[in-house]
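First, the structure itself, so that you have it in front of you.
Just one protein chain is left out here, and the rest sit where they should.
Naming follows writing order (A and B), and every chain is counted from residue 1.
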Amino acid sequence: MSIVVGVSFMVGTYLIMARSLLSVVIGLNMLAHGSHLLLLTMAGLKTGAPPLLDRPETAFSDPLPQALILTAIVISFGITAFTIAIAYRTYKVYQTDDLEQLRGSPDE
Amino acid sequence: MKWKTNNLLFIHVTRIVAFLILTFSIYLFFAGHDDPGGGFIGGLMTACSVLLLYLTFDKRKIDEMLPINYVYLIPAGLLIAFGTGFLGILFADPYLTQYFDYFTLPWIGEFELATAVLFDVGIYLGVAASALVIIVTIAGDE
């Protein structure tokens, strides 16, 4: 698991260094997924029954990390959608998705 | 611009599958109370089924078929979700306290009613509508 986290951080970091707007968005998304996975890994992976009433088992798994990750995924889903929309509009307005050309001069 | 019609097979399969997905999403939504599922995933499923319709038939046709402004569904969902929280205050408990009880009806048998489901209805509406708004807006841009 920690290797997967490392790889997705690596890929994400590489992608946000790229010049294309879309790869930045995908890179940020990769990083977000990496951090969600990290949350799950750090919380400790234990096998156990779902923590519900009316279950015969005695060992339950910790529901909190799952809840946290679900929330974080929902948030990153919303933000990714918004980022794509912004990136798309930026591309439409400037007719380029190259970040070098989007730098803008300091005084305009 | 002339609209190309989709593959005949695709259209016919969609007609059936879209409603299967819709049914499954509603099942998921109710299962969410004590099994995997819930408002969020149910909402996304619903959005998927409507999107499949959009994909197969064109946007104009669907807009005629479903004359709903999804934008209004988002705040409606939010209002339901926030509103159920106030039930707790009515009974002098903290905000968002949930209540449940078991009822028995003829034919159906024993079942549980919980206020958490109402909260989930809000989430369901909000998620389905916002997913649709986002995708349809981006895709609908010429």
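Here is the rule we go by: contacts are C-beta pairs under 8 Å (C-beta built on N, C-alpha and C of every residue); 3 or more make two chains touch, one makes a residue touch a chain.
Here is the rule we use: contacts and distances are computed from a predicted model.
S.K.: Looking only at the UniProt record of the hidden chain, which name from "Cytochrome aa3 subunit 2", "Multisubunit sodium/proton antiporter, MrpD subunit", "CbiQ family ECF transporter T component" or "Peptide/nickel transport system ATP-binding protein" is the right one?
M.R.: When "Cytochrome aa3 subunit 2", "Multisubunit sodium/proton antiporter, MrpD subunit", "CbiQ family ECF transporter T component" or "Peptide/nickel transport system ATP-binding protein" are compared with UniProt, the left-out chain turns out to be "Multisubunit sodium/proton antiporter, MrpD subunit".
S.K.: Of the residues listed, B:Leu20, B:Met65, B:Ile89 or B:Ile138, which one is in contact with the missing chain?
M.R.: Touching the chain that is not displayed is residue B:Ile89.
S.K.: What residues on subunit B make contact with the chain left out of this view?
M.R.: 71-72, 74-76, 78-79, 82-83, 85, 88-89, 93-98
S.K.: Hey, which subunit A residues sit against the chain that's not shown?
M.R.: Considering the whole complex, subunit A reaches the absent chain at 16, 21, 24, 28, 31-32, 34-36, 38-39, 41-44, 64-65, 68, 71-72, 75-76, 78-79, 82-83, 86-87, 89-90, 93-94, 102, 104, 107-108.
Assume only the chains that are shown with their structure count from here on.
S.K.: Give, as an integer number of Å, the spacing between the C-alpha centres of subunit B and subunit A.
M.R.: Measuring from centre to centre gives 24 Å for this pair.
S.K.: Would you pull the subunit B residues touching subunit A in the complex into a rising list?
M.R.: 34, 40, 130, 134, 137-138, 141
S.K.: Which residues of subunit A touch subunit B in the complex?
M.R.: Contact set of subunit A toward subunit B: 52-53, 70, 74, 78, 81-82, 84-85, 88.
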